[in-house]
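Taking it in order: structure first as structure tokens, then the write-up.
One protein chain is absent from this view; the other protein chains keep their places.
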Amino acid sequence: MKRIELKESEYIVAPAKILEARMMTAQEKYFKIALEGGVSLDHEPGQFVMVSLLGIGEAPISISSSPTKRSYFELVVRNAGRVTNALHKMEAGDSLGIRGPFGRGFPVQILEGNDLLFVAGGLGVVPLRSLINFVIDNRRDFGKVHILLGCKKPADLLFANEINDWGKRLDVNFSCTVDKADPDWKGNIGLITSLIPGVNLNPKRTFAIVVGPPIMYKFVLLEILKKEIPEKQIYVSLERHMKCGIGKCGHCQIAQYYCCKDGPVFSYDQIKGNKEAL
Amino acid sequence: MQQFVVLKKENFDAFISSLAQTQKVVAPVSRGYNNFSFQEVISGKEISLKYIPTILPPKKYFLPPRETLTAYNKRENALNAILEYEKMVIFGVHTCDLAGIQCLNMVFVDKPKDINYIIRKNKIAIIGLECNDYCDEYASCCVVENHLPNGGYDLFFTDLGDAFIVHINTMLGEELVSKAAVFKPADAKTLKSLESLRQMKRSIFKDEVNVKHENLKILFDSAFESKVWEDLNKRCVACGNCTNVCPTCYCFDIIDEPNLDLNTGVRYRNWDSCQNEPFAKVAGNENFRKERSQRQRHRYMRKFKYPVDKYSRYFCTGCGRCSRTCMAKIKLKETINDLAKETK
Partner (left out) sequence: MSKPKVAFFDFSCCEGCQLQVANFGEALLDILGLIDVVMFREVMSEKSEVYDVAIVEGSITTTHDVERIKKIRATAKVLIAYGSCATIGGINGMKNNFDLEDIKQYVYKQDAKYFETIPTHPLHKIVKVDYFVHGCPVYQPEFVKVLKCALAGLSYVVPDYAVCVECRFNENVCMFDKGISCMGPVTRAGCNSWCINNGNICYGCRGMVSNPAKNGQMDILKKHNISLDWVENKMNMYNKPRELDIDEQKHKG
């Protein structure tokens, strides 16, 4: 058996450094990361990276920052497995490896010039934020912007300050709801589906972008379809188990699609009726 | 050089032995209980020329069950890509397994290319071996059109009784033949015997299921909601045998393994199976294919539907291994016939 070193391989990682790290909630930690050598990640909103920790493994993590921030990118990591558990122990200055960006992000070119309805439940705001901030940074290039957010309780709300700023903007129509409020909560109470009927939109020129936990899609999509937004103008981002990130290992397969390569962003008409997708 | 040459049976051992002197030769070897496996041989006498598909297909040489991808050093924060390979000749690959290798090639050459697979595959010489008759009742090579050779080899051997007629398909094949110096040009009579063997095979090999080749895909297009999967749910024990022995299953896991110094180590991939419980489970514990019925359906779809949409090719080679190895006796031909019955 011969063993040689390869100069090229899909499994080589780019060295990166954590610039900033802080807990956002009891379970989620925020990381601001830069690739070594001043290289830009150059991702599209909605894409993901594989984070590599030597001796521990790799995990797919959605990119939360807009590509308009070129010198760094941001991840929000829930402590749920071996790699993310180790990530939670890491701080600013620590090194890690990055593969990617991978996958098909949100179709920014198609969205340009149109009205946008963003719907995010729970952790869904993490990947969706990459697109929302991209749109806000290029606000003139898009039509009306509606942002609807939902989570279980106020303490689960991620990026609270930033979300607060979205809410204050005159060029954004913003609502937020929690399933269960605490005494300080002044916003809406109830499921995210309850916010959709009240949105005043022109279905012909509106694109809906929905990201949330699996259970949320069915109900949110029903409400959005009631608004008569065409199926090919609705986009979702799906989460699956991933190992390679390049459409080979099979873990992320959703019927005929590889979530890592054909997704994670899918249009509703692509996956409508696909029992493995929704 | 002619495209066809002849190797007398009495010279077969000399051919294999001379090959084995310069490189590793692997070939089907009997393991008892009508089981065979590809193993290293040094003489032709060890080889089972009449064999039913081996326990594992030759995919184990192209995509090893465990393969190092990278080696790391934590202190130096270094990760280097690694390739492990071995130059070898595989002798005796049946047409079903040749088709299996062709399928794997499609997947790993598809972008982004898998450089480990591509380099390794080019270090392996393939010598095919024709099946003159069915191996057993589990085979379904005809309906997927793999009962006759269709490329994918360097040399192809057909047993004509006292001699092999050998098709030279590549330069590499020609080199193997000329180096061995035991092959003679094929005369018209031998070529005719080959033609009549093929003619006879066309009468023996018939569609093994009640569905025509071109209709298999159509059958699976509408099979998602079938009750047949529920039946498999009750019988399948999710042991993963069917996928591990499949010549076209290529799913893998990627795992880090530190050395005892806890500083250096490797990241390797090993075969994984969509039949295993945790295969589609995400970190939040949601399992997207929790039921054994869903997993079995997925396996079949990955043979008869998804790759056909993507690569215009059935990824079932008809080798019959999944049925042969299944302790619960879930038989591919039976499943297809049951699906066909449902649509009638």
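Order of writing sets the chain letters: A and B. Residues in each chain are counted from 1.
Here is the rule we use: a contact is a pair of C-beta atoms (placed from the backbone, for glycine too) under 8 Å apart; a residue touches a chain by one contact, two chains touch by 3 or more.
Nothing here was measured: the structure is a model prediction, and the numbers come from that model.
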item: Listed residues B:H147, B:R292, B:K305 or B:K333, member touching the removed chain; value: B:R292
item: Interface residues of subunit B (partner: the chain not displayed); value: 31-35, 37, 55-56, 60, 65-66, 234-241, 244-245, 257-258, 260, 262, 270-271, 273, 276-278, 292, 325, 327-329
item: Missing-partner contacts on subunit A, residue numbers; value: 55-56, 82, 85-86
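Here, only the chains that are shown with their structure count from here on.
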item: In the complex, subunit A residues that touch subunit B; value: 1-13, 15, 52, 54-59, 78, 80-81, 84, 95, 97, 214, 239-241, 243-244, 246-251, 253-256, 275-276
item: Subunit A-touching residues of subunit B, taken from the complex the two chains share; value: 68-70, 72-74, 77, 79-87, 107-108, 110, 112-116, 224, 250-256, 258, 262, 265, 267, 269, 272, 274, 279-284, 286, 288-289, 294, 298, 301-302, 305-306, 309-310
